[in-house]
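Apart from one protein chain that is not included, each protein chain of the complex appears where it belongs.
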Amino acid sequence: MSTAARNRHPGINLGNTDPHTHAQAEETLFGFWVFLMSDLVLFALLFATYASMIGATDGGPGPKDVFELSSAAIETGVLLLSSLTMGMASIAMKYKEHPTRLYGWLGVTLLLGLVFLGLEAHDFVKMASEGATPQRSGWLSSFYALVSTHGLHVLAGCIWLTISIIQLAVFGLRSEVKLRIMRLSLFWHLLDVVWIFIFSVVYLGGLA
Amino acid sequence: MPTTEGWWPLLFGRLSYDALPFYSAIATAAASVVVLGAITVVALITYLGRWRWLWREWLTSLDHKKIGIMYVVIAMVMLSRAVVEGSMMRAQQAIALDNPGYLEPEHFAQLFSTHGSIMIFFMAMPFLTGIINFALPMQIGAREVSFPLLNSISLWLTAGGAGLMMVSLVIGKFSTGGWSGYPPYTDAAFNPGVGPDYWIFAVTLSSLASTMTGINIAVTIYKKRCGGMSPFRMPLFCWTSLCTSVLMIFALPPLTVATGLLALDRYVGTHFFTNDGGGNMMNFANLFWLFGHPEVYILILPAFGVYSQVISNFSSKILYGYDSLIIATMCIAVLSFTVWVHHFFTMGQSADLNAVFGIATMTIGIPTGVKIFDWILTMAWGRVRFTVPMIYSLAFMVLFTVGGLTGILLANPAIDFQVHNSVFLVAHFHNMLIPGLLYGMIAAYTYWFPKAFGFRLDEWWGRVACGCWITGFCLAFLPLYPLGLMGMPRRTQEFFEPAYLPYTIVAGVGALFLLAALASLVTQLVVSIRRREELAVPGGDPWNGRTLEWAIPCPAPEYNFAVLPIVDSRDAFHAYKEKGTAYLDHRFYSDIEMPKNSMTGVVFGIALAAASFGFVWHIWWLAVLGVLVAIAAPVARSFVLDTTRIIPAEEVRRDHEAWLARLRKLPPADRAVETTPQNRGLAEAAAA
């Protein structure tokens, strides 16, 4: 019975499809989950700093001058979609749909991640060209710090995805590789959670 | 001479000959000590031909006990430096009436900044991390921590930060902004030099290391307990370590954010904490103390655990009020997130806001009081043995209560407005940190030393050190209370009020005792190593211990337990001894899988320390290279699949049986001879 293998950690549980790795996953994923919580606190403080600086434009541009609803919406959509494809990759890994599907979903996720980063970079360049640089005001400093910390996390996720794909090619579906992909998927989903707050507080809050 | 053009800045950034400390005799002397010390150590290892051994047995080891010991070594080295610095400041203040003394104001400011930063980040944190690392897995009946490689990475990040502090003594000048590094003073506008950068990077490395340690310890406690070790059977030290690691996980991110944003202000020109551009320096104070207050509980809780352990052990009694101690510890941990404003009552927020945080602060006194009573009641009607760790514990209980009471005074905003930034505060926090944290750590060092090296520390020198620490503390810091009430500000290099002088002289004499205490600790170590045959305790149980770490040989084998224990009560080893089942032959042994050595941690730590040095001096190639290597190291490691090593069951059996055979020939030691060479590590209770 599948229900006999109880869930041991957040995210997709391997359960009876790979009892050996499933047993190992408990400790490894718990550790990673704790790390993610610590990371969330870090983001929370960047948010608090942002919130405390909302009026601190020092005569420079404010949210309504520099944000565009459409590009925020596209970025949000891309990231959300990548969460779904990451989930598909986890399922493909669990049910050993290797190599084609697993590579496919991981590849699509990587692509979406890169598209997201590209869009964000484009936004930043555009803002900077209008004079909205991080040095312009406290508000812009805090905006860039918050959003690019998230961006750096996505970049780290993309590097991690690339390495996972390479390791799949080199080692196949080994326990170690599976555990890494499982952690990656938690990481990726949590970045999307952080993004919910970014688009709600920063973009929508700024434009509403 | 270096110029601002050409190849020099590309290669060496803003390094120049001016960075060398020849501008002052004292700075030159200090730098020489560092350089000569480093050369001596390197020469000695080379002469003894021990490099390979050092690399294989220690630096790359993933054994939690060795990592713990290395942390303690870092802590002791840094302690020596910081105590000397503290004493230099005391000496200055003892002569500073209408007198510029021997320390320039700028140098004095560097001293309290390095002293404070080192004591907190590179003495206290490594010390407690080392002690937890060493003792905790054995106490919960585990062979390893959950993430041994991460452990080594944390160690090497800490070492990298400590190294950066040492380098700052030789190349360039450290920050003068205190251990809290408040902007705008530390912003580029007022402090363009390298000082604040050294502070930022050293502290950030330590902060990242501690976050990871916290994760590692918490997960170890959650997932690695041996059979039967339910949470409420864990020794109290494990509980306090758990709370400390939870605090590390959640309280260090604010520090990382604070130093990170300050670095952006300095390097990129953003406006987080600047005077202009919409910056808000008050947010730095807020972020820093969001970390800073929980930090003081990170520092004190492990010491509380040690005291609980020591008091119960040397009173030969089960800990009184175990549950209440756990609840109190958890209350303290949660409450510690609700009081940070008391560090900046005077910043200008409304009285109502201050009142909320003032009241929250006072409530922490309640769980702490509960603990003191529990310890007293543990001793009551027990047979108390006045060994060195126990003397520290008794001194702690008295002195810490005094410090706690002054803390309650400071929690009242109206009082805080009077004594804020005076030496009253200096007296208060040293009163918590020296009798609280430092005595606890030295007690732990004395208590667990035999488990690490196989022999006890010399008792007489231990007592001398203990006496000096207690006398020294009382003389050096208690006068600061009246002095603070008389209005003497902290961080003062020279003063003009004659009434201060008698007190600062007494405090200066106290500093001499503290130096003597440090010297006694060193002497104790040397003497003990010389007498190691006499002091050896191969039986493994020198103190008639109660918890699992005493059930195994001294020094503990790499795998800790030949066969993983199964417990059915609190104070499990004590129960085994009562039942006469402490030293049984096991029927079955199995292969033991242990982590192989890895150089990933070493490379990672050194790379990030080098990158930090590059950032400090604007040597951009070094900064980029360091970061790239630091990323590459764990990535490369993830391609290594063969990470563990098997210790065959046969070998385990052989070693274990040899130990048991030896143990059975040892003379059981009565507690009356506990501190004499007759104590071979077999307690009378077990032999009975």
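As written, the chain order gives the labels A and B, with residue 1 at the start of each chain.
Here, contacts are C-beta pairs under 8 Å (C-beta built on N, C-alpha and C of every residue); 3 or more make two chains touch, one makes a residue touch a chain.
The criterion applied here is as follows: contacts and distances are computed from a predicted model.
Entry comment: the absent subunit's protein name, as recorded by UniProt, is "Cytochrome bo(3) ubiquinol oxidase subunit 4", drawn from "Cytochrome bo(3) ubiquinol oxidase subunit 4", "4Fe-4S ferredoxin", "Carbon-monoxide dehydrogenase large subunit" or "3-isopropylmalate dehydratase small subunit". Per the touch definition above, the residue from B:95, B:282 or B:505 contacting the chain not shown is B:282. For subunit B, the residues in touch with the chain missing from this view are 222, 250, 254, 280, 282-283, 286-287, 290, 337-338, 340-341, 347-350, 353.
Although one chain is hidden here, its contacts on subunit A can still be listed: residues 1-2, 6-13, 15-17, 30, 33-34, 37, 40-41, 44-45, 47-49, 51-52, 69, 72-73, 76-77, 80-81, 83-84, 87-88, 91, 94-95, 186, 189-190, 192-193, 196-197, 199-201, 204-205, 207-208.
In this section, only the chains that are shown with their structure count from here on.
Note: centroid distance subunit A to subunit B, computed from Cα atoms, is 35 Å. Residues 146-147, 211-212, 214-216, 218-219, 222-224, 249-250, 252-254, 256-257, 261, 264-265, 268-272, 274, 276-280, 283, 287, 290, 635, 638-639, 641 of subunit B are the ones that touch subunit A when the two sit in their complex.
Residue ranges on subunit A touching subunit B, taken from their complex, read 26-27, 30-31, 34-35, 37-39, 41-42, 45-46, 49, 52-53, 56-58, 134-139, 141-142, 144-145, 163, 167, 170-171, 174, 176, 180.
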